[in-house]
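Partial complex: the chains shown occupy the same locations as in the complete assembly.
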Amino acid sequence: ADDLTLQLKWVTQAQFGGYYVAKDKGFYEEEGLNVTIKPGGPDIAPVQVLAGGGADVTVEWMPAALAAREKGLPIVNIAQPFKKSGMMLTCLKESGVADPKTDFKGKTLGVWFSGNEYPFLSWMNHLGLKTDGSPDGVTVLKQGFNVDPLLQKQAACISTMTYNEYWQVIDAGIKPKELVTFKYDDQGVATLEDGLYVLEEKLNDPAMADKLTRFVRASMKGWKYAEEHPAEAAEIVLENDETGAQTIEHQTRMAGEIAKLTAGSTGALDEADFKRTVETLLSGGSDPVISKAPEGAWTHAISDKALN
Amino acid sequence: MKHALPVLTVLCAIILGWYVAAVALNAPWARDQAARAGTSLTMPALIRATMTQERPVLPAPHQVAKGVWDGVAGQKITSKRSLVWHAGVTLSATLAGFAIGSLAGILLAVGIVHSRVMDLSVMPWAIASQTVPILAIAPMVIVVFASAGVTGLVPKAMIAAWLSFFPVLVGMVKGLRTPDRMQMDLMHSWNASRAQAFWRLRLPSAMPYLFASLKVAVAAALVGTIVGELPAGATAGLGARLLSGSYYGQTIQIWAALFAAAALAAVLVMVISGIERVTLKRMGLAR
Amino acid sequence: MTAALPLIAVWLGAFGLNTWLARYRGPIPSALVPLIFGATILILWEMACRSFAIPAVILPAPSQIWTAFGANLPLLWGDFVQTILKGALSGWLIGAAAAVATAIAIDRSPFLQRGLLPIGNFVAALPIVGIAPILVMWFGFDWQSKAAVVVVMVFFPILVNMVAGLKATDALARDQIATWGASYTQALLKLRLPAAMPFLFNGLKITTTLALIGAIVAEFFGSPTRGMGFRISTAVGQLNMPLVWAEILVAALAGTAFYGIVALIERRVTFWHPSQRQ
Amino acid sequence: MSVIEAQGVSLTFQTADGPVHALKDVDLTIGKGEFVSFIGPSGCGKTTFLRTIAALETPTAGRIGVNGLSADEARRARAYGYVFQAPGLYPWRTISGNISLPLEIMGFSKTDRAKRIARVLDMVELSGFGGKFPWQLSGGMQQRASIARALAFDADILLMDEPFGALDEIVRDRLNAALLELWAKTGKTIGFVTHSIPEAVYLSTKIVVMSPRPGRITRIIESTLPRERPLEIRDTPEFIRIAQEVREGLREGHSYD
């Protein structure tokens, strides 16, 4: 079997259920692949691992991928299992945020950095709010790993994913009715998440291209299976979690939410989604994420072969 | 036995203070919850509420104790949920890193004491090396090692070694320079070679400094390993445990992992203290 | 392999030059030798980056780092103030004071010493990466929580050294002060504290660098949008490696200066110690 | 009136290879204003006995009374000026600083300290060396500095462990004379360890001869010399007779080896 290494963006969880399902159910094996899945972490920059040769394929968000491309690291999107964005801003109702257009000013907002800040910055730019702490803007906190800033009331709003952090807030004992959420999708500033990326030069090697084709085909099979059997997917994820920290309840719920995001994706990148992401990023205010529309940042070469 | 009573006394005082702090720190959340539910809490109810939260700001001692107990005794040792298993993973990297680091520190110190070139050139850069924030370069170290095909224990051990060599270096340089003028002169008058003066004078006089540094270094190695475990893909080890606990806001799990790590460090320090006592006694330095 | 040959040649050349220089005493060789050593490392680094075509996203060349350093001076200064001056320095001072005070306190009472030291060892060995998120939760996002992390981090090494130092007086000196009927405080002030100074400074020097690491690392667990740790983690996300290394350069410069100042004070305070006299 | 009273004092050190009986059943009474010399082969317990008087060692049996107090109470009442066998100057203080140290501890005023330091430095012939650090002085100079330190604060009881061992004959004679003068003027009680028989005879009102294994007192010789002692007294028959007696006592102690 051909060896292949996949670098995840984050720790083992149902967010990456499709890949674990494909591995566990033998979909990769059927395609003659021996796939190693490497979990990520808060300070792993997946594209850096890719550049260093530590992995063949990586799961990454498109803003970070395009930024890397502009920095001279030629990486290419070969498939896009996630159709929708799961990012949102979750606020405590008591902090008085109801309408993004008027109420953010002067508030403290928790934001993820390490390449995940771009959608937020674009959004604030759309709203015309400064993020440098000046009085007529917002105060930005670099949010850590968890939802504490909201629970401790250190921030009015924090970044959450529909499938994960939001539920942690709920689990902490805050009722949904006490919360206000703003999905990036709804605000028109959504960017593509969790695509599969490889180094450009790899595509020139027919053998590698073939391997990637088989990988994408098996992975999508895994994703579609996970979409239909979220409970089973969650169990598979749990078995693969080496930290032993995950709980079945949390993962089952996450698998259900993830299914909503992958639904509607065949695995091929939708060019319209790509354009929207690029536009969002280009309008990143004084310090845009990317300065010009990227060329050749994606290809259908693999997904076409894999899925048709 | 001489130690049991004082330790217990201090322990009781700490636990008492901890409970008070837990009540104080967890009370706002309990009150908030009550307010959201539209009720208000009596004092006993409030205190009870602060003891049983699932995500307390500061978990009460018994909650942590239960967390540790579950992690240690509630699982098979080979289980991924067992703290013992995670501690074992961390310990192996810590020991490897500590061995590499303290050896490097000792060797560098020996070089510095004996060679003027090294004295002048190494020290400033050894200091500079320590100011490189490891958590920043830890992912890079991991990436670089991974690209060379080395994964698992070695990269973590390297980070541990990076942190632990410095205390040993500083302590040993000081210790090796401790012999006073007359002692050096004696060696000189016998025309002892540098090696002889080292083994028979410098090293024995450096022993107390060495052990003080080793105790610091072993704790540093543990920190290094845990740091190395954070970005290593959060797979196994106490660091991964801390991170995932932190990521899912499971305060009790964090504290349990934290105590496991601290216990590990304490055991390591105690082992070194033991070796120190025996060595110094056999050297006739402990009176 | 052939690409490595020039590197080896440069290394050997610089080593030879330094060995020759080190034979001369005086301030000029003492300053030149480390500089040549450092310059050699930088040249080797630059050469390695170029001849092996190491991608900048993995390891930028010194020239790129230097450019980034020059282009971001105001930014770097702001980060320096936030992390080093506010976070590390204040934390180090508080931590050192607390450690010395604790050492003295438990030194006086054998009961406390027996009771507190083992537990102190245990508590102080809590790894900072575990404590940092908790302290950020308690002390907020700004520099106060970073200082708290630093306090916890530097406390143990200084305490260990100080306790050892307080025990380090020789029997004759202790007997002497006993014959003068000195009170505990007098013996402490006049004999045991001075005798403990070489040990204390040992701890202080080790912890200068720990303080910097602590302050920077703590910012990974939540921070305002400035500070060296914040900048490093965001720049890594943007693959702006030259900026990352420019921050590391600032940390290295600050750390070396910090250490140097402490070493200088040590020289003045413990001038009498054999290790300072040669 | 007795100042120091030792009754049945024994002291045994436990070492890895068995107990060492440094003192065994030592009885001694020292009256106020007496000058008592201790003499004996090396290792016979002189230092140990002096240390026991100053409460630096605790006897394993027997007791020591000082002015009706226990030795330790007397120590805390600052009754002792002690010159140790080794100089033991603190390396971080200059010579003046070292002499000043006990004065600071006992709360002397700054001007008083300066006066006393000048006086004792002059007495041990070290004027001009006050600003030097210990490691910058010769062995004999360090020993003299340590004597100066013990004299500076005028304790009632002076205990001196071979203070003049490292000095040449001429300085030694001068310091002997100075010590006698100080003693005559102040009426201090002095315990003095020496290896020199003439020195012991010249200075003392009472000479205690000790002998090792176990450390004990073998002879106590009361001096019949007058209190007023010019240097020439060393040539009188009376002096020579006492010296001879001490020498015999010493020889007895050695015969045990």
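Each chain carries a letter (A, B, C and D) given by its place in the written order, and its residues are counted from 1.
As a convention for this text, a contact is a pair of C-beta atoms (placed from the backbone, for glycine too) under 8 Å apart; a residue touches a chain by one contact, two chains touch by 3 or more.
Everything quoted here is computed from the prediction, not taken from an experiment.
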Jot down the chain formula for the full complex, using the labels you see. A x1, B x1, C x1, D x2
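Definition applied: only the chains that are shown with their structure count from here on.
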Apart from chain C, how do the chains cluster through contacts, with nothing moved? A, B | D
Based on mean C-alpha positions, I'd like to know which chain lies farthest from chain D. A
Pair of chains with maximal C-beta contact number: B-C
Mind checking the centre-to-centre distance between chain C and chain D? Centres are C-alpha means, answer in whole Å. 50
Roughly how far is chain B from chain C, centre to centre by C-alpha average, rounded to an integer in Å? 16
Whole-Å distance, C-alpha centre of chain A to that of chain D, is 85
Flagged in chain D as touching 2+ other chains are 135
Quick check on chain A: which residues sit in contact with 2+ other chains? 42-43, 45, 48, 52, 144-146, 148, 152
Output every touching chain pair, sorted by label. A-B, A-C, B-C, C-D
Using the touch rule from the top, collect the residues of chain C that touch chain D in their complex. 172-173, 175-183, 186, 190-191, 194, 197, 270-273, 277
Residue ranges of chain D in contact with chain C within the complex: 51, 54-56, 75-78, 80-82, 84, 86, 88, 90-92, 101-102, 104-106, 133, 135, 153, 159
Over in the complex, which chain A residues touch chain B? Could you list them? 8, 11-12, 38-45, 48-49, 52-54, 144-148, 151-152, 168, 171-175, 178, 241-246, 250
